[in-house]
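Dropping the structure in here first, questions after.
One protein chain omitted, others in place.
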Amino acid sequence: MSLLLHRIDDRLIHGQVVVGWGQPLGLRFIVLVDDDVAASDWEQELYRMGVPPDVEVYFHAVSDMASAIDHYDRDVRPGLLLVGSVDTMRRLVDVAPSIRSVNIGGVHHADGRVQRMRYVFLTADEERALRALEARGLAITAQDVPSTRPVSLADVLAGKPDA
Amino acid sequence: MAPTPSLPTGMKAAPLPVATRASMLLRCLAIQGSWNYEILNGNGIGFCVEPALRHLPGGVGGDAYREALARQCAYFNAHPYLASLAVGALARAELERTPPDRIVRFRTALCGPLGSLGDRLVWAAWLPACSLVALLLFGLGLGPVGVAVGFLVLYNTGHLALRAWGLGSGWLHGLRLASALGAAWLQRGPQYIARGAALVAGIALPFAANRAIGGGASIEPVPLAVMALTPCLAFLLVRLHGKVEGWQLLFGLLAILVFYSTVLH
Partner (left out) sequence: MLPFTLDLLPLVLLGAVLGLDVVSFPQAMISRPIVAATLAGAFAGSPAAGLVVGVALECLALETLPFGASRYPEWGSASVVGGLIGTRGADGALLPDPGAWVIGVMAAIATAWVGGWSMVQHRKLIARWARPRLEELAAGSMRTVVSLQVYGLTADLLRGGGLTLLGLTVAWPISTWAIASWRLGALETRGVLILGAAAVAASAVWKVLHGYSVTRRLFVAGLAVGTMLVGFRG
């Protein structure tokens, strides 16, 4: 089973992840990769409260993942990998090249970001990083919940109306 | 804006007056009134916390008030009912003069867990459970008033209790909110409600379908056909999950029925 989805979502663990994706995929574990959260016990405690009791959450800094990704890829349970930003995903792919697809689930408004879809706002640097990941052969699509259609990176950057 | 003058920090907030708490609770009912794709529910949180901020030194319009209100209106998202937990906790943190960077970090970290817990507890458990109870009431023969009022009373007992508990609990625990979120009923509640809802669903659907068809004997050809074909169609819909929604399939089915009944028949 291993990791079924590699998702960028600045809200990290929330309803779309736990219920929207978690229920149809039958998720049993979530790997949350974030340098700040990995260093903060109280934030980890809060995020653990957001998942059902039968779903495990593992916290890692990006640097840990070079060795840990194989372990999760071999896990027999269905799992999901979650990062909070495009930059974290870019750094993660550098250390974990086994990641071949990326789901953009939510990158929200902030200074310097331009709206591309209703739930995707990107800076020029983030756009470049996503294009670079795609050029390395990764399949990059935006899809907030399973009931909507995945939108290709080209369409996201073209700002085509989303489903 | 000028930074807040050297006000004492880490103080214990005095209990909020009843009128302030009532105002916050009432505002929580409209917390999603300005939901948008840029700051999501940020303005809504600010709107709900605002009555408490009036008790900051300097009152309405004072520097402390304006700084706190600005902080609370930044990007935020959570389940609307459980957001009242955030409202209570953030109000307390502001009135206790917690350092701003700590409030901001706490506020950011709350979004996901409150969204996830609320979605599991309300949208994926309590709401379908109440909806299925209403279908059962209909199937058992209750009239329009009985079914509609039964549903509304049942649902809103949970709904309003959750909002009121959230506001009170958030205020009580402040930044130590994780202990409130760890309550067994909140963690295990979705599971137990879902089990009850599944059982009710099983009983309710045959009764409701039978009454909606006309309440005749179930051994007649049409009710029998419905009974036999429903699981097959449901199985197909489960298999098509993520590709076709049920309402889309039904719309197509009904369009064929309209064509058949009005043009071909």
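Letters are used for the chains, namely A and B, taken in the order the chains are written, and counting of residues starts over at 1 for each.
Keep this in mind: a residue touches a chain if its C-beta (ideal position, glycine included) is under 8 Å from a C-beta of that chain, and two chains touch if they have at least 3 such contacts.
If you're wondering where the values come from, they're calculated on a predicted model, not measured in any experiment.
Colleague: Touch as defined at the start, partner being the missing chain; which of B:A52, B:A89 or B:A197 qualifies?
Modeller: Residue touching the chain left out of view: B:A197.
Colleague: Would you indicate which residue among B:L110, B:A134 or B:L167 is in contact with the undisplayed chain?
Modeller: For the chain that is not drawn, the touching residue is B:A134.
Colleague: Could I get the residues of chain B that touch the absent chain, sorted low to high?
Modeller: So the residues of chain B touching the missing chain come out as 1, 29-30, 32-41, 43-44, 46-47, 50, 60-61, 65-70, 73, 77, 79-81, 115, 119, 123-125, 127-128, 130-132, 134-135, 138, 143-145, 147-148, 151-152, 155-156, 159, 190-191, 194-195, 197-210, 212-214, 216-219, 222-223, 225-227, 229-238, 241, 245-247, 249-251, 253-255, 257-258, 260-263, 265.
Colleague: Touching the absent chain: which residues on chain A qualify?
Modeller: 15-16, 19-20, 22-24, 26, 52, 54, 106, 118-119, 144-145, 147-148, 163
By definition in this document, only the chains that are shown with their structure count from here on.
Colleague: Starting from the mean Cα coordinates of chain A and chain B, work out the distance between those two points in Å.
Modeller: Once rounded, the distance between the two centres reads 24 Å.
Colleague: Which residues of chain A touch chain B in the complex?
Modeller: Interface residues on the chain A side: 11-20, 23-24, 37, 42-43, 45-47, 49-53, 108-110, 115, 118-119, 121, 146-147.
Colleague: For chain B, which residues are in contact with chain A within the complex?
Modeller: Interface residues on chain B, with respect to chain A: 37-40, 75, 77-79, 105, 109-120, 123-124, 177-178, 181-182, 187-188, 190-191, 241-242, 245.
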